[in-house]
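A single protein chain has been omitted; all remaining protein chains appear in their positions.
We call the chains A and B, going by the order they appear; numbering starts again at 1 in every chain.
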Amino acid sequence: MPRAAKTILVIIGAVLVIPSVLAGVNPEADRKAAVEYFKQMFPKVPLKEFVNGQYALDADRRAQWQSLQDFPPYEFAVAEGKEMFETPFANGKTYASCFENGGIGIRQNYPYFDEDKKEVITLELAINQCREANGEKPLKYKKGDIASISAYMASTSDGKPFNIRIPDDPAALAAYQNGKKFYYSRRGQLNFSCASCHVKNPGKWIRADLLSPALGQPSNFPVHRSKWGELGTLHRRFAGCNKNVRAKPLPAQSTEYRDLEYFLTYMSNGLPVVGPSTRP
Amino acid sequence: MRKRLIYVGLATLALSAMSASVVAASQADIDRGKELAFSRKDGNCLACHKMDDGKLTGTIGPELANMKTRYPDRNVLFKRVWDETQFNPQTVMPPFGRHSILSKEEINRIIDYLYTL
Partner (left out) sequence: MKTILMLGLSLSLLAPLSAQAGAKEDFQKIYSEAKSTHDEAGNFKWTTTASRLSAARSAADDGKYEKAKELAKQALQLAKESVAQRKNQAKVWQNAAIGG
């Protein structure tokens, strides 16, 4: 077969393997449209303020919140997280050995898409993979030690802009699209999508709760909630929001929740890391 | 014997006339309706609607008031509570009837109550 014909066949083949559902998927266009959407909804809120969720939208709540920032309730957990982070495993190595730049100042790059494994790697998943690679047992994903370690790592990245990348790989695009689909699909007996509350109704009250916008939503995690009385991870919050609409939550770090985090954090690209933080 | 038949006949007539819109709701029906509308595990209408003397009401939906004037046809009101997505596919109001969140009977009690607003 002539070389040109062969090349053409290869090109056709490559085009064919891209699933048709991915045609027209454009994360950067989505992100820009979302920024525009929320800017129009809240013209007085500076873009970077969106990382403060409900506190960006309501002066009274914000004042209350700020008055409590002198003694943040997560301080002790962050110190514990630091200690665990620096304490060597049984084999003598530390967490630093598993991460770029020794794990300091890297929160803004998570989650990322691993092109070898073809899956989304969140910070909490990477922490447990590091443990297992060094012969340690994995930690539980929603609270406790993992939240403390993740909070410490976030604190070393304070203010760095999120920089979530979607590599030129159909599997990465598919993961993004899967997360987006999760965010916009109605679930549960009460028939809500994440977007029903956090895209359509941010700034409104649902009973005594003030709804935060999708933009900036993951940047303050892990979070200390007064309702929890402790730190919790983003996936703990996902599960809570699913349960509230009577949808069966998925396991923390399931593919669905990791893809969801990938989509949601991508939307916040350019906004600063502010975790850990506090919420009601 | 004949008398009894007549009674039965009358009773059937009365029953068939009791198609929801005609019969006035009793105070007990109305109280039950309010309870269902306010309770978090049932209607939880206050999560989104200001209504009556409800406390800590949400701001997602419009205030529910003047129901008699605005909904002269009980059927229309019933259908909206049953499944608002039929009227507005993008609404966030849960389809209370279609998703079995409330039974037909429960929705009717809530509507008895709504008509007092």
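Keep in mind that, in the parts below, a residue touches a chain if its C-beta (ideal position, glycine included) is under 8 Å from a C-beta of that chain, and two chains touch if they have at least 3 such contacts.
Not measured: the values here are computed from a predicted model.
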- prompt: For the chain left off this view, which of A:T94, A:T122 or A:S193 is in contact with it?
  reply: A:S193
Task: Using the touch definition up top, pick the residue from A:D158, A:D209 or A:E256 that touches the left-out chain.
output: A:E256
Message: Touching the absent chain: which residues on chain A qualify?
response: 24, 26, 29-30, 33-34, 37, 180-182, 184-189, 191, 193, 195-196, 199-200, 243, 246-248, 250, 256
- request: Against the chain that's been left off, what residues of chain B make contact? List them.
  value: 89-90, 98-100
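The rule is short, and it goes like this: only the chains that are shown with their structure count from here on.
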- request: Would you mind pulling out the distance in Å between where the CA atoms of chain A average out and where those of chain B do?
  value: 42
Statement: chain A contacts chain B in the complex at 189-192, 196-197, 200-201, 204-208
Chain A-facing residues of chain B, complex: 44, 46-48, 56-60, 85, 90, 92, 94-95, 99-101
